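Read the structure below first, then the notes.
Apart from one protein chain that is not included, each protein chain of the complex appears where it belongs.
Letters A and B name the chains as they come in the text, with residue numbers starting at 1 for each one.
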Amino acid sequence: MGAIVEVKDFSFKYRDARRRAVKHVNFSVEEGSLFAIIGANGAGKSTLCNALVGLIPHYFSGARAGKILVDGSDVADSTIAELSKTIGLVFQNPFNQLSYTAGTVAEELAYGLGNHGVPRDKMVERVETVAKLMRIDHILDKNPLELSGGQVQRVAFGSTFIMEPRILVLDECTTQLDPMGSEEIFDIVKKLNASGVTVIMVDHDMERVARYADTVMVLERGEVASIGTPMEVFSDDSIEQHGVDVPDYVSLSRALGGPIVITEEPAIEMAKEALR
Amino acid sequence: MAVKITYANTPVSRLHPMTKIMAILMLGLCALVWPDFTLGLVLVIALFVVSFVARIPSDFVKIMFGFGIPVTVMLMFIQGLYSPKNQTVIADFGFAQLGLEGVLYAAKIVMDLLVFLGSFTIMSKTTYTGALVAALTSAGLNAKAGYLILASLNVVPQMQRRMSVIREAQNARGLSESGGLFSRLAAYVPLLGPVVMSSLTDAQERGMTLETRGFGITDVKQTSYVEVRWRTVDKVCNWVLVIMAVIVTAISVGIYIGVIPALTPWAGA
Partner (left out) sequence: MTVELRDLEHIYPSGDIALAGVTLTLEGTDPVAIIGQNGAGKTTLVKHFNGILRPTSGSVLIDGVDVTSHTTAEWSRTVGYIFQNPDDQLFLESVRKEFGFGPKHIGMDSDVIEQRIGTVAELVGLSHKLDTHPFDLTPTEKKFCAIGAVLMMDPSVVIFDEPTCGQDRKGTARLSHIISSLRESGKLCVIISHDMKFVTMNCPRIVVLCHGTVLLDGPADEVFAQPDILRRSFITPPPITRVGQGAGLKETVFSVPAFINAIATERNARG
C-alpha cells in the first residue's frame, strides 16, 4: 500500500507568532497504518494536526511553505468541509468539538452525516452502531450541554468517526477519561485501524504509543527529531533529550540488563526471568 | 430509538412545523385584513381552545394576558382619548373624552397583535427548534442560516453554564459576592473578562471544528437526524388555512369597496 498522507518540507508560522511552529517537516503515512506523533508541549504536534485536515491554510493564516498531500491532492486546493469526507480530526478540547446546535446527543453524533447529505435511515443506523460502540447509547436523548467531560469526549470521538473518514487524526483525545475508558477508546481505534482506517495520533502516554503505533515521529521545537518504529525510537538512548518520556518498560529492561522491550508482555517475561 | 420528545405529545405538537408557520401567517393575515376587531377576537378565542388541546394553557394565558392587558390599556388610552377619528363620546372624564372610534380602532390593533402573538406562542411552545430548523432547511433555508438560528438559541444556556463555573472558580480565589447590592454588582466585573474572552475563543474554535465535520459543503443537500413528517392532517390544515385566508380577504375587500355591506357595522368597520 502507498502513502495516503505526504508532508513535504512543510513549514508554518502563525500570524503574530515570533517563531515558526513547524519547520521543514517531512514524513509520509502509509495507508492503513497507525502513526504516532510525540513531543513536548509547543513542539508543533497540534499544528501538524491542523494542517492535515486543512485548518492550515484555510482557517489559520500565516506564512507557509512546502506541501501537504492527503490522498494525493494538496489540502490547500480543497476546502476543510470537502476534506472532511476523507480525513477526520478529534480535537484536544472535546467541549469545543460539539456543534451546539443539537438538542440531543443523537443529533450531535449525526451532525456531520447531515452535512454530508447521508439519508436519514442510514443516519439512524450509524448513530445506533456508534453509540453502542462508544457506550453512550444510554445518553442519546440527553442534552449535550449537560454531559460530563468524559462523556463529551466519547461523543466528540464518536461524532468524528461516525463520518467514516479514511484517515482519523486524534489530538490527545482521551485526556478526560479514566484509565480503562481510555483503553476502551484505543481498542476501538485499533479495530478501526485493522479495518483499514489510517490513524494519526498525538499522545503523551508512551506506553500507549509503543503498544499501538507502527511508526513514531518525535517533534522538537517544530522539527522532526526522530522517526521510526516504536522500537527504533524508544531504544535510542538520546530520545529523552528531546523532551519526551520513554515507556517505563524501556527503563526497566535497561535496569534489568536485558534487551530493550517496549511493551508489557515481554517486560513481564523479562521480570519473571530475573526473579528466577 | 426516537428523538426525545421534550414537548407534550398532542395533535398540535405533531403538526409539521411548516403547518404552524403557515398558521401564524394565514391567521395573522385574516385578522389584519378584516375591517374590524371581531374576526381577531374569534381567532384569539379559538387560539385559547388550541392552547388547551396543546396542553400549554397556563403558559399561553400568562403570555397573552401579560402582553394583552398592558397593551390594551395603553392603546385604549392613546387612541380612545386622542385619536383624531373620535366623534362619538362614550365617556367624559372632564380633562379628556373617550371616543368610540378610537376605542374600536385600539381593539382592532390589540386583536391583530394577539393573533400573531398567540399563534407564535403556540408554535414555539409545541415545536422542537431542531425540527423547525430541519423543516426550514428542507424547505430551502440556507444551512448557514439554520445554524445561526440554532446556535444563537444555545448561546444563553451556554453562557449561563460558563458563568457559573467561572463564578465558582473566582469564589475559590477569594472573590466575594456577599454584601450590599453594589458590592455584589462589583463582584461581577471580574467575571466578565473571562466569560467574554472564553466565549470568543470558544466561538473561534467551534467555527473550525464545525467545518471539519463537513459544515459548508456546497455540492450536497444537507439532511437531518430530526424527523419531520408531513401527514394528511398537515395537508388538510394548510388547505383550510389558505382557503380561509382567501375567503376572508375577498369579503374584506368587498366590504372596503362597498360591494358587500359591513357584517358588523357596530364594530366600527
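As a working rule, a contact is a pair of C-beta atoms (placed from the backbone, for glycine too) under 8 Å apart; a residue touches a chain by one contact, two chains touch by 3 or more.
Treat the numbers as computed from the prediction; the structure is a model and nothing was measured.
Shown as candidates are B:193, B:207 or B:265; the residue that touches the absent chain is B:193. On the side of subunit A, the interface with the absent chain consists of residues 39-42, 92, 146, 148-151, 172, 175-183, 204, 207, 240, 243-245, 247-249, 251-252, 255-256, 264, 267-268, 271-272, 274-275, using the contact rule stated above. Residue positions on subunit B in contact with the hidden chain: 165-166, 168-178, 190-191, 193-194, 197-198, 201, in rising order.
Following the convention adopted for this analysis, only the chains that are shown with their structure count from here on.
Here the CA centre of subunit A is 45 Å from the CA centre of subunit B.
For subunit B in complex with subunit A, the residues that touch the partner chain are 1, 3-4, 6, 128-130, 133, 143, 147, 150-151, 154, 157-158, 161, 202, 205-218, 220-227.
Those residues of subunit A that touch subunit B in the complex are listed here as 53, 55, 58-59, 79-85, 88-89, 91, 93, 95-104, 106-107, 110-120, 123-124, 127-128, 140-141, 145, 159-160, 163.
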